[in-house]
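The complex appears here without one of its protein chains, the remainder shown in place.
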Amino acid sequence: MATKTKSSAQRDTPKWEMVIDLDRCTGCQACVIACQAENNIPINEESAFHEHRAIQWIRIERYWEGEFPDVKARFLPLLCQQCDNAPCEPVCPVYATYHNEEGLNVQVYNRCVGTRYCGNNCPYHARLFNYWEPVWPEDLRNQLNPDVTVRTRGVMEKCTFCIQRIRRATRGGEAVEDGALQPACVQSCPTSALVFGNANDPDAKVTRLKNDERHFRVMEHLGTDPSVTYLKQVDVDG
Amino acid sequence: MNSRVVKIAIPVVGASVLLVVAFVGWFVISAWWSNPPPVLGFGEGPEQPIAFPHTVHVSDAGLDCQFCHRTVSTDEAATIPAVAQCLFCHGFDKIDGRLSTSETAQEELAKLIADLGEPQQPINWNRVYRLPDHVQFVHAPHIQQGISCSTCHGEIGEMQVVKQVRNLKMRDCVDCHRDNGAPTDCSTCHY
Amino acid sequence: MYYRRTLSDAQINRELLHVVFTTPMWWIVIVGLLGLVVGLAVIAVGFMFNQGLGVTGLRQPVFWGFFITNFVFWVGISHAGVMISAILRLSQAEWRRPMVRAAEIMTVFSLMAALTMPLVHAGRAWRIFYWIFPYDWSRGIWPDIRSPLIWDPVAIFTYLISSSLFVYTALIPDLAVIRDRGKGTWRYPVYAVLSLGWHGSPHQWKLQGMAGILLSALILPVFVSVHSIVSWDFGVSLVPSWHVTVFAPYFVIGAVHSGVSAVVTLMVIMRKLYHLENYIWEEHIDALARLLIVVATGWFFLFWLDLVFSLWTREEQEMVVWNLRLFEAPWGWLFLTFFITSYVIPVPLWLFKRVRRSFTWMLWTSLLVNVGMWLERFLIIVPGLVRKGPLVFDYGTYRPSPIEIMIVVGTLALVPFLLLLFSKFFPLIPLWEVKEGQKLIDHVQLGNVEVPALVKEH
Partner (left out) sequence: MVDAAHEIPPLPTHQEVTRDVLARFQELGARYWGWVTVLSFLFVLGILGFVIRLTCGFDDRSIWGYHVATMSFIVTTFLAMPLISAGLRLMKAHWRRPLTRVTENMSITGLLVVLMLLPALAALPPLEGRRNIWFDFPLGAPGVWNVLGFGNLALVGLALLWVLALPDLAAARDHLPPSARQRVISWASLGWIGHLRQWRVLYSASMLFGAMYLLAYPLVQSLLIADFHAGLLPGLKDAIAPARAVVHGIQGAIAMTIVVMYVMRRLGGYERYFAVDQFWALSKPLLAFSLFWFYFWWSSFITFWYGRLPGETDLIRFLVLNSYLGPFIVSMVLNFIVPLVTLIWSPVRRSAWGPALVSVGILVGSYVNEVRTYVSAFSIEDPTLHALDGIPPGQWPEAADVLIGIGGIAGCVLLFMLVSKIVPVISMWEVGEGLRLTKVRRYLNRQVRVIAKSH
């Protein structure tokens, strides 16, 4: 019985991917807040932004298109791209970050010694460092998610695709229904701009969308092979 | 200085320094590999607010672990049963004499009832098995795979006071996972 | 040319062992002051460990700053010892003799100073054993040898061990001299153990000579590999302006440039402090300065390649970083300072024989080189991170915190501190090398002049 589940698991190993439809993104930051709440991310006070040390596993990069006065604000939610050929992985001296079978770029906090080399080598700036010991106000302590490690100071952290939810959903061993498993950011997106799923499932929404004609991936010329695909209509009018 | 004193003092001091270093070294290394050696109080179970005897419940009464630790097969934690569950057997208003014959048992059970009248504070059991925050241990899959509780917790039925029997170092987990074909991906437990 | 002064063995022993057997006041004062600075730096490190790396000036995305700069700088300084002793020994340059020991020991101490840097810069410095030693038996997880950060400790520890051995092998005959002159004091038993029963038999000399030559030859690949590996920390990454193929030789030759300059500084100061006028002559620093001209020009060639090949590919991100380096304050000013102090001022000056033979001039020019070379490492490491990529709309800058500055200053004090301590117990100029050099002096009659001549060693 054990061998059977193992072999079937190998055959059906999911490949978690995300598609972000930039044409739907309104830049509302709901995903950012949801991520903060789900993943025990320290509270970014104003000083953290002044020090340039705010921790956000997903952040909304805003940029402008067009010339004044005909200018449009555009938003690019940026999170760890879970690259299949990740530049951050081979440079870690202690295997604190590596690629697992599900195509996830995993960060092991208790293994991390904090050389920060991975952060240097990540072209997406998706990796963040804990400069201070995180502190929560007393009345927020019980709000911490028990399924997620509270990181100490001195380690790197980044988006995990809410691996605690993946673990919970796949615990039984049976296949996860498409759409049933959602990271916090996907779950909270009011415009459903973010889609998450198993790209090894040919019928999954994420598989369909990532081959949409509007698709592109960020900094593809670096050959990192990211697992996050963006969709954007190319504005022909400029 | 008198050279005879020096001649005696140097070996004595040297030997005692060596002894201390050797002891500390042995302690650190053995603690690293497994549990600390049972000196200085290591290796004993903590005293609990109510001297609950697993011997009576498991060996004598023959209760199954899951009779009390009900969520162990479905959830992360095995959970300590609520007071109500104790009283289900032992009687709600007074201590049922059939199940608690000895005097000590009566005394300990009295504490259960004594707490009932107060504002509902849970009993402050002392934790015996403690994993660091960065380890996410889930009981359910282990039970579902048919691993018996005693694999990690030892013969609880023979323990008057529950104590830790397995070191639960990471190597311990990883070895067992390896032997049983369970995943050894770091992110199985660390996330 | 080199062998004007003939010294008797007794005079060599007396003058070179003077500091070992007496403790002058200035020594106590300087060691005390340096120790104070080192102590302050240790307190700063303790404060940083207690509070977290938040007390540094590091921030997103500038993950490496003063510490790594200082690490590269000290690894660079450590390259002088082998350059002076191993290469010059193998090429039988006679003028090496008075400076080998000081250069080697500076290698060892600056490597130690360098080693502290990556250790304290780690986020959880108390866990670096995962990183540096392959000890992790209990988990079955080993360090990842694919990471340049694993190559680093391997190379540096190899270098540290081999250069310590190198120092020790060359020290044995001198230890025996101290042993024999320290009969009846505490020195006798200590130096008797340290000198390994040396009594100067031909067999022992032969073994010692062979060990020296073998270690010289074996240490050379290590020497080249250490700074190459340090350079690959940067070269193999994807950070714009770091991903440059020329980094390995560029770093190595830059290291030799700064290291040999540091040796010049050290020789001038040592000569002054210890009254070594009979041993360190104008000719010695003249030879060092000529070596420096060649090294600096080689370094300049590789620097030029780095610059030109980064610019002419005209990749956007490279241009952004180089623009920051060259034209934006304060980086542009630092760049100007770096280039002027490490090349433009010293090298043309060294072309003049009068500068090369002046201790004052050489002291200041060699100090300038090291100011410049420290800035060079800073300018290589930090601007690339400040302008790492287009996806951060955060174009701030990096500013070191007082804690970082204190720790860096601490390492600057640590090396002279250790050198002074070392000089209290061991002679900084190898007695036997100088004596051997005296033996190889000869004269040749050319026409009607007598010209100093050298016995060829092989």
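Before moving on, here are some points about what is shown:
Note that the chains are named A, B and C in the order they appear, and that numbering of residues resets to 1 at the start of each chain.
Quick note on the criterion: a contact is a pair of C-beta atoms (placed from the backbone, for glycine too) under 8 Å apart; a residue touches a chain by one contact, two chains touch by 3 or more.
Since the model is a prediction, treat every value here as computed from it, not as a measurement.
The absent chain, not drawn in this view, touches the displayed chains A, C throughout the complex. Screening C:M112, C:I269, C:L305 or C:L367 against the full complex identifies C:L305 as the residue touching the chain left out. Taking the complete complex into account, A:L222 is the one of A:L144, A:A169 or A:L222 that touches the chain left out.
Contact with the omitted chain, checked across C:S85, C:S228, C:S342 or C:T411, is made by C:S228. Looking at chain A, the residues touching the absent chain are 85, 87, 90, 221-223. Mapped onto chain C, the footprint of the missing chain covers residues 1-2, 221, 224, 228, 232, 235-238, 243-249, 301-302, 305-306, 308-315, 442-444, 446, 451-456.
Going forward, only the chains that are shown with their structure count from here on.
With centres defined by CA atoms alone, the chain at the far end from chain C is B.
When C-beta pairs in contact are tallied for each pair of chains, A-C comes out on top.
Separation between the centroids of chain A and chain C, computed from CA atoms only, is 44 Å.
Between chain A and chain B, the centres computed from C-alpha atoms are 38 Å apart.
With centres taken as mean Cα positions, chain C sits 55 Å from chain B.
In chain A, the positions touching at least two other chains are 95, 111.
Annotation for chain B: no residues touch 2 or more other chains. Touching chain B in their complex are the following residues of chain A: 2-3, 6, 95, 98, 100-101, 104, 106, 108-111, 146-150, 160, 163-164, 167, 171. By the touch criterion given at the top, residues 51-54, 56, 58-61, 63-64, 118, 121-125, 127-128, 130-131, 141-144, 146-150, 233, 236-239, 385, 388-389, 391-394, 396 of chain C touch chain A in their complex.
Interface residues of chain B, counted against chain A in their complex, comprise 76, 132-136, 138, 140-141, 145, 180-181, 185-188, 190-191.
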